[in-house]
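Read the structure below first, then the notes.
The complex appears here without one of its protein chains, the remainder shown in place.
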Amino acid sequence: MIASKQKEFLQKNIGGWLIILPSLLLFGFFVWGPLLANVSLSFFHSVGYSREEFVGFDNYREVFNDPVFVKAFFNTLKYTFWSIVIGFFIPILLALVLSEVVHAKGFFRASLFFPNILPGLAVVILWTFLFDPSEGGVFNALLSNFGIGPKPWLNDPGQAIPLIVLTLTWKGAGATTLIYLASIQSIDNTYYEASRIEGASLWQRIRHITLPHLYPLIRMLFILQVINVFQVFYEPLVMTGGGPDNASVSLLQLIYRYAFIQGNAAKAAALGVIVAMMLLILTFGYLKLSKRADNT
Amino acid sequence: MKKLILLGLVLTVALALSACGGSDNGRIQITVGMWPQPYLSEDHAMFEEWKRMFEDDYPEYEVIAQPYTYSVDTFFPMAQAGTQPTIFQTWFTEPEKLIRNNFVRSIDDQLAELGWDEHLDPYMRDSLTFDGKLYGVPRDGYGLGLVLNLEILAMVGIVDDWDGDGVYNIYDPEGNPRYPTTFDELGEMSEFISTTMEELYEQNVAGLILLSSNNNGGWQFSNIAWNFGANLQIQDDQGNWVANLDDPAAIEALEWIKEMRWEREALPASASLSYGDWYNYIGTNRAAMAIAGNDALSLPITNFGMDRDNLAFVPMPEGPHGHQYSLFGGTPYMFSSHASDDQVLGALKFLEYMGRSPETSDIAEQSLRVGRITAEAKGMPIIPEITPWINDDYVDLVERIDQQFINVNMDNYQSFYDTIFNIRRNEEPYYSQEMYEILDSVIQQVLTNRNANPSALLSSANNTFQTQYMNNVND
Partner (left out) sequence: MMKRKNRLNTRREGLINQFDYQSVRFKVLYGLLITLLIIVVGIMVFPPLWLILSSFKTSSEMYRVPFTLLPESFDLSKVSDVWSMLSFTQYYLNSFIVTLGAVVAAVLFNGLLAYAISVIKPAGSKIVFALVMISLMIPPILNMGTLFNNIVQLGLINSHIPLALVFGANPFYFIIFKAYFDRLPRALFEAAQIDGASKLRVFFSIVAPLSKPIIAVVSIFTVTAAWSDFLLPYLILQADSRQTVMVKIYQLYGDMGTAMGFGPDSLLMVMAFSIIPPILLFLVFQKQITSAVATSGIRE
C-alpha cells in the first residue's frame, strides 16, 4: 500500500514534471528567455546582442527622446480610437442582425467570417492595391464612375490610420461577430417572450435583455481589442511603411526598425519593455475595473 | 494515438534532415550573393556557366550560389546571424554603415596581389575607402539624370521626329535641346505637359515624378538641393561634421518641390512613391519625366513593355544659381567580415569570370559578350555602362564590344555621358540612408500638405538628424 502510494507520488511529481519539461523548454526558449534577455539588454550598451557596458536608463532616455517614438505613441492612441469607432460596434450590430435572420444563415455566417482565414500579409497587400492613390487604383477607378476625383487614401496622413483600421476590421470583424452571435443565441427565449407580452418594443428588448446579457463579453472583447491594437505591426509596415511622415508608424514597427534596420538591439529591447509595461498597466487596470463592476 | 506520436517523430526527423545539408570537401568555399534568383533563368544559366569555368580553372575553390538581393531590412538579420555571403552586392550608400557594424572587411592586400588596385577609378575608389582602407570594388557607376518619356513629349509637341528616322529627336533641327536644362525649365515644362495632356487628351499625366518613400525621396532630394547650391553635411570650425539640412539653398529646393506639387500641379498625387514607381509611371505613360540613374534605364522597357526608342536620358538640370551636379554612386561588391584572405581572393577572381574585373582575358571578353547577348535576348536596351576600371585595355575592350551591341539612338543619351564626369558628386559622407529617411518625411509633408512650411520642416529635420545621428560622428 505504501509502496503504491510512493509510486503514485513519484508518478505524479516526477512523471508530471517530465511531461511538462519539453513544453517548459519551448516556453523558455521562445517566450520567457527572450523576455528576460530583453529586460536585461535594455540596461546595457550593446554591440549586436552582447552586453558591453551597464548604462542604466540611457536606452530608455534615447527612446523617449526619439521624435518617432512620440509619434508612434500618439499613433497608437489614434489606432485605438479608430478601432473603437470603426471596429468595435460593427460586430455587435452584425451579430444582432445575424441572430434574427433565418434565411441562408449558414451562408451569411460563413461569408462574414471568410476574410478571417486569409493570410494577413496577403490581405494588407491586397488592400494596398485597392487604396492605390493613382487614377487607375481600384477604388479611385470605381469612384470615377460617379464623377469623384482620385482620392489620396493612405497618402493622406489623416486617413492612413483609419484606413488601416478599416482593413483590420474587414479581416477581423467576422470572427468577433461569431463570438457575439454565440452569446446572443444562448439567451433564454422566455425572457423575450415575457417582455413581448409586456408590450416591450424591439429597441426595449435589445436594450433590456440582449445588451445586458452581452455586457461582460463586450467588456472583455473591448480590452482584447485595445491590447491587439498595441500589436499592430505589419499592416503599417506594408501599407504605408509607417508614413506619410510617420503618421501611421506603430510601436511594434519601431521596435522592428530599431532591432533590424538600425541594428540597435538595446534600444529595441528598451522599447519592448516600455510597450510591455503599457500592456501590463492596461490589463491590470481592466481587471481592477471589471472587479469593481462585478461587485456593484 | 500511437499514430500521432509516430507522425511527430517522422516530422521531427524530416525537419532535422532538411535542416542539415552542405558538405565539407576540403575546398575553399565562396558564397556568391549576387547570384540571380532561380526564376531569372537566362541569368541563372550564365552564372552556372561562369561557376563551371571558374571551378575548372581553380579546383581549390567551390562556388556556392546564395541568391541575395540587398535590402536594409534583410541584411542586419543576416549579418547578425553571420550568414552574409562571402561576396555580395549592395548600394553605394551602405558601406559606411556596414563597416561601422563590422559586417564587412577590407580587401587592399588582395586587390594589390592581383594588381587591380591601380586600375580602379580613383573617384569610385574614394567612395569605398574608409580610414585609409578599401572595402569593396564597384560593379559599375551610376549618375542621376533625367529620364524622358518621348511618347508623351511628342504628344504635347515638345519633341518630334525631325529627321524622319522613326525615332524622336530631343534636339530641334537647329540643334537646340528641347529637354529642360535648368530647374526653371523643368518646372515650366512639367506644368505644360500636365496641363496639355489634360486639355488635349483628358489624361492625368505627371510632368515629373519625384520619389518620396523608402529613402528614395531623400536620395533624389539631396541631388536637387545640391543643384540649388546646398551642402547637406558640412564641417564646422573645429572640423566636425554637422548636419546642414536647413541650408537656405535646400529650403529653396524644397520650395521648388512644393511649387511643383501645389501650384504647377505637375507631380503625381501620391506621396509614397518608392523606387519601383518611377519606371512604373514612365512605362505606363503616367509620367513624362523622372530622375533616375543610367544603370536602371532598362526597367520601364523590360517591366512595362515600353518601346525603347521612346526613352531618352539627359543630364540633371542646372540650378538657379549655376550649380549642376549629378549624384554619383553605384553598386559595390563587398566582402563578409567572416571571409578569409583566400576566400576574398577567390571571390575577386570570380569577378573576372563575370567580366567585372580589369582583366581583359579571353574569359573576361567572353563574359562581357555573354552578358550583353543575354541582355539583348531579354529585350533590354543596351546602353554604355560607367565602368570602375580605367586601364586603357579594359576601357577599349568594353567600348569595342559596346559598339556591336548598343541598340538605342545614342543621340538621345550622349549629353549625359559627355557631362557626367564633370558634374558627378558622391553622396553625403555620414548616415546617408538615415538622412534620406528623415528627408523622406519632409518630402511627404510637402507633398501632402499645401500649407507646409519648408523652412520649419527642414530645420526640425536638421535638428533630428544632428541629435540622432550626426552627434555620433565626431566621438
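Going by the order they are written in, the chains are A and B; count residues from 1 in each one.
Operating definition for what follows: contacts are C-beta pairs under 8 Å (C-beta built on N, C-alpha and C of every residue); 3 or more make two chains touch, one makes a residue touch a chain.
These figures come from a predicted structure and were not determined experimentally.
*Asks:* Given the contact definition stated above, which residue among A:N75, A:S134, A:N155 or A:N246 touches the chain not shown here?
*Replies:* Checking the options A:N75, A:S134, A:N155 or A:N246, the one contacting the hidden chain is A:S134.
*Asks:* Can you list, in ascending order, the chain B residues touching the missing chain?
*Replies:* Per the touch rule, chain B residues meeting the hidden chain are 1-2, 4-5, 7-8, 11, 14-16, 18-19, 37-40, 66-69, 71, 74, 77-78, 80-83, 275-276, 279-280, 284, 286, 299, 302-304, 378.
*Asks:* Give me the chain A residues in contact with the hidden chain, please.
*Replies:* 8, 11-20, 22-24, 26-27, 29-35, 37-38, 41, 49, 94, 96-103, 106-123, 125-127, 129-130, 132, 134-138, 141-142, 144-145, 170, 172, 174-176, 178-179, 181-182, 184-185, 187, 189, 192-193, 196, 202, 205-206, 209-210, 227, 231, 233-234, 238, 252, 255-256, 258-260, 265, 268-269, 272-273, 275-276, 279-280, 283
In this section, only the chains that are shown with their structure count from here on.
*Asks:* Centre to centre, by mean C-alpha position, how many angstrom separate chain A and chain B?
*Replies:* Once rounded, the distance between the two centres reads 39 Å.
*Asks:* Show me the residue ranges of chain B that touch chain A in the complex, using the header's touch definition.
*Replies:* Interface residues on chain B, with respect to chain A: 72-73, 76-77, 80, 101, 204, 212-214, 268-272, 274, 286, 434, 440-442, 444-445, 447-449, 464, 467-468.
*Asks:* Which stretch or stretches of chain A touch chain B in the complex?
*Replies:* Interface residues on chain A, with respect to chain B: 48-49, 65-67, 133-136, 150, 152, 154-157, 240-241, 243-246, 259-263.
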